[in-house]
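All protein chains but one are shown in place.
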Amino acid sequence: MISDITPFGTAFFSIILLLAAIVIAAFLNKYQKLLISVSFSITALSCLMASIAGIWGVGAGYVESTTISMGIPDLPFHLRLDPLSGFFLVVVGLLSFFVSVYSLGYVKGFIGHRSVTHLVIFYCLFITGMFLVILSDDALSFLISWELMAASSYFLVMFEDERVENRRAAFLYLVVAHVGAIAILLSFGILAGLTTGFKGFDGYTFDAMRQAEFPAGWATAAFLLAFFGFAAKAGVIPFHVWLPEAHPVAPSNVSALMSGVMLKTAIYGIVRVSFDLIGISNWWWGAIVLIFGLISAVLGVLYALMQHDLKRLLAYSSVENIGIILIGIGLAMIFTYFEMPQLAALSLLAGLYHTLNHAMFKGLLFMGAGAVLYATKERSMEEMGGLIHKMPWTAALFLVGCISISALPPFNGFVSEWLTFQAFLLSPSLQTPLLNLLIPLGAALLALAAALSAACFVMAFGVTFLGRWRGHHNSPPPFDSPLSKGGYRGVKGGNGGLEVDWYMRIGMIMAALACLILGILPTMTIGWMDALSEQLVGDKITITAGEFGWLWLTPIAHERASYSAPIVLIVVLAVVLLAYILLHIRKAAVHRAPLWDCGFEKVTNRMQYSAASFSMPIRRIFGFLFSIREDVRAVYPTGNPLFPKRLRYHLKVRDRFWGLFYKPVADASIWISRKVGKLQQGRIQMYLIYSFITIIVLLLFLR
Amino acid sequence: MNQIYPVIIEILQIAILLIAAPVFIGWIRMLKCWSQGRTSAGILQPYRDIAKLFTKDVVLAENASWIFRFTPYLVFGVTVLVGAIVPILSVDLPLSATADVIVLIGLFAIARFFTALAGMDIGTAFGGMGSSREMMIASLAEPAMLMAIFTVSLVSRSTSLSQIVHVITSKGFILRPSIAFAVLAFILIAIAETGRIPVDNPATHLELTMIHEAMILEYSGRHLALMEWAGMMKVFLFAGLGIAVFFPWGIAPKDNLIYLPAAILFLAIKLCLAGTGLVLIETGLAKMRIFRIPEFLGSAFLFATLGMLSYFILE
Partner (left out) sequence: MSITLAAQINSILAALILLTAFGLLVQRRIYGLLHLFAWQGLFLSISTGIVGYVAGVNHLYISSVLTLGLKVIVLPYILHILIIRMQIRKEVDTVVNIPTTMLIGIALVIFSYHLTAPIIELSTLVTKSTLAVALATVMLGLLMMITRRNAVTQIIGFLSMENGLFFAATSATYGMPLVVELGVALDILIAAFIFGIFFFQIRTTFDSLDVNSMAKLKEEE
């Protein structure tokens, strides 16, 4: 069928390879170790192929489509690889490749506890689903792959199903995913129906939708339905409640994929539907996307700061980053409507660049959190500390992820946020006074989110890896802790006692390298992404961005703003090296000494700042956004009312949205089910009467 | 020859930064002593402090990791890079296109990020407290800073510093309410970012009131010297940044070495004035409670936003 190798052929072959991995997994059930090695190697290979196909396809600005006659008669599946899907193929493929390599080590941790066969099978199905979502070119195959993705990830969240929280999270996830899917289905229904004027089914292909003109009202309805459907999947606030429940409880390699790339399929959906299928016909579509993006960015990071479970923190931070991506896309929509293709290209590329970046660093961070979990069997940061000595590799790699996600130069997170800021700074060229005044406030919110996320990741890294072991479980330690040998104060140097194996390290190293490369070579990446913006908004920014070669990133114009990550990196490293050499010419001794304890003499590990205390100032300032329950109880020894024996501090921070939106809906649906339940009498005569009445009523109406 | 001039200026500027920053701090401390009726230690005391620290041995906390040891070098390196970008003497800097104002904020942010991590690294309550508060202040200062930049970029249509200097000097002096508001906002932000009174007290030795000092409490020897020096340069650079963006008259234009001596003179005068202003603020105000700082930075945000609004409304 495929005569010579094309990007599309490569992508197609990678999907077949994934399906092969599933079949092999089913046969290797008995040999778990072999199963892990074989299946994850094949998966890694196929993901690598898919990302190569994507890189190639986007770079060549290549479009190819094919029709597969399977499924329902007369409704064949259409697949298509264009720059947009190629780009998302890279996002999904690249991270899945890293994570698959990582899984070679990580999943071995389950051996001896439970069978991993179905983990492997659903893992492969999950990736297949994501690839197919991106490649499908009609509403039917899109929705089928969407469901494949949702269902397989449901089973992955359920993997450790003996725990109540996992079952609860998985159920919540399934509910929200399906409410979202219904909205998407309705949206496609509107589009498909209007394409053919509600005659026949030919309108279900994306090609037909692209050609069609939609009346304004219907277009808006379709856009809003699609946006809310995809927003539910992307975890946009207020549809995010499932995300911090489901992502942390899944196995860490799966959480990396869910947070890193599954959310991105929703971004893909939003971009595909709004830019490609419907076309932007109102400026306020962009405003809606922008506002939801801003809310998600700020609230997401604030909620992340309140967490003490490392994986939950990362999940909330995904909400924030989805918000940042949506900010770029929303701005692009506004600029597109006002016919400023160059600015639209800038903001769209900023959003999509952040999509790629977030996949890399969030994948890296979840892999790092997984490594910590693997080594310590502990998820709460309050019980960690000092791991940098025990896991030097993981710590350094996690640090790379933290720097990237905190938008610090010269890593990748900074580039995309910088581009987004540039897009904001160019908004005054819109000739709409009200937007001119309001959009800068959005820039301020984005700055707030970026700065708070730096605070958040100082906390995450500092509490997990730095300082000393904070755990309550001093004796016995939760693991064979070298920290406990010779007391808690005598930790000198690091011995890497808890470091994870090389597969996991290589997976993380590759992701970290990707963060660095995307950070210091943004000009090349943007040059590569040009086909994208040309396809979607009809302009590109490379001519301006790359005007001064690969060294300088200069969007719009070189006088306007410029950034050169390589120079930043080189100069800083040079100065650091120079200072280091100059200061080490003369040998000054380095002593190790106990900490300064203010003369108090009894400094213990429990006196360190914990996550709760680190975030306390921010909790106080932004407290009105959360529902916080704080409880301090002092336990006094008998006969001494002055010096409490110990203090108990209990803090519970909850998402306000749960009580605001979800609880009423949940209560209402339970109430309705109770009422409806009364119809069930259990007697067959009653059921027959129901049917009889229904038939009579219907006959009356259809007379 | 013309190729070599910018490089000379660049090197000269970095040298001036390294040398003049301690003098600038010495000037501020001296004025402060005078204004409070104390005898000052002289304008060169910061040099002596740094020189002394460089000769001392390093005492490390027992579980300090490589992050704690690497941070001083990184902070120093980043600060020097910022110094190579901000047009203090001349706009003719080869490195100035490396970063616009937003990247500069990012560079300061990475220094702060690592300083905060170093504070967490040693595992005391003070270090963590300093880090936590520093990050809180930084996250509130950032939106205000961005708004101020927004206002400036509205006027100059650029965020690149050389271009801002060029546009503002070439247009002549215009009374602009937006820029006036932006200056006010910038002063408040600079006070918060450099940790001066009323936000933080650089001279305090009471642990509970420290922010920046709490993070670097465990540093000693050459590490402390680098941190202190970088801190001085940061104050100097914020002054230089404010001068370049808001009062750029006197900064040497492109391709002309003749203006350089005049530029140095202007810089000295402006810095003296900036130092005097800072001393007036520091002497006139008392350190705030930590939870008044949101209001302080909120006013900075308000000023910056009013600047942005008044650009659209009044200009």
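Going by the order they are written in, the chains are A and B; count residues from 1 in each one.
As a working rule, a residue touches a chain if its C-beta (ideal position, glycine included) is under 8 Å from a C-beta of that chain, and two chains touch if they have at least 3 such contacts.
This one's a predicted model, so the numbers in the text were calculated from it and none came from an experiment.
**Student:** Which one, B:174, B:206, B:258 or B:286, makes contact with the chain that was left out?
**Tutor:** In the complete complex, the chain left out is touched by residue B:174.
**Student:** Taking the full complex into account, find the residue in B:4, B:206 or B:314 that is in contact with the omitted chain.
**Tutor:** Going through B:4, B:206 or B:314 one by one, B:314 is the residue touching the chain not shown.
**Student:** Considering the entire assembly, which residues of subunit B contact the chain that has been omitted?
**Tutor:** Listed in rising order, the touching residues are 174-177, 180-181, 294-295, 298-299, 301-303, 305-306, 309-310, 312-315.
**Student:** Kindly note down the residues of subunit A that lie in touch with the hidden chain.
**Tutor:** Spelled out for subunit A, the touching residues are 433-434, 437-438, 441.
Everything that follows uses one rule, which is that only the chains that are shown with their structure count from here on.
**Student:** Using mean CA coordinates as chain centres, what's the gap between subunit A and subunit B in Å?
**Tutor:** Their C-alpha centroids are separated by 35 Å.
**Student:** Under the definition above, what is the set of subunit B residues touching subunit A in their complex?
**Tutor:** It is residues 54-63, 65-67, 73-74, 76-78, 80-81, 84, 95, 97-100, 102-103, 106-107, 109-110, 112-113, 116-117, 119-129, 131-133, 135-136, 138-147, 149-150, 153-154, 157-160, 163, 207, 217-218, 221-222, 226, 290-291, 294, 301, 305, 308-309, 312 of subunit B that touch subunit A.
**Student:** Mind pulling up the subunit A residues that touch subunit B in the complex?
**Tutor:** By the definition above, subunit A touches subunit B via 385-386, 388-389, 399, 403, 406-409, 414, 418, 421-422, 424-425, 428, 433, 436-437, 440-441, 443-448, 450-452, 454-455, 458-459, 461-463, 466-468, 489-492, 494, 548, 552, 558-564, 567-568, 571-576, 579-580, 583, 588-598, 603, 605, 607-609, 613-618, 620-621.
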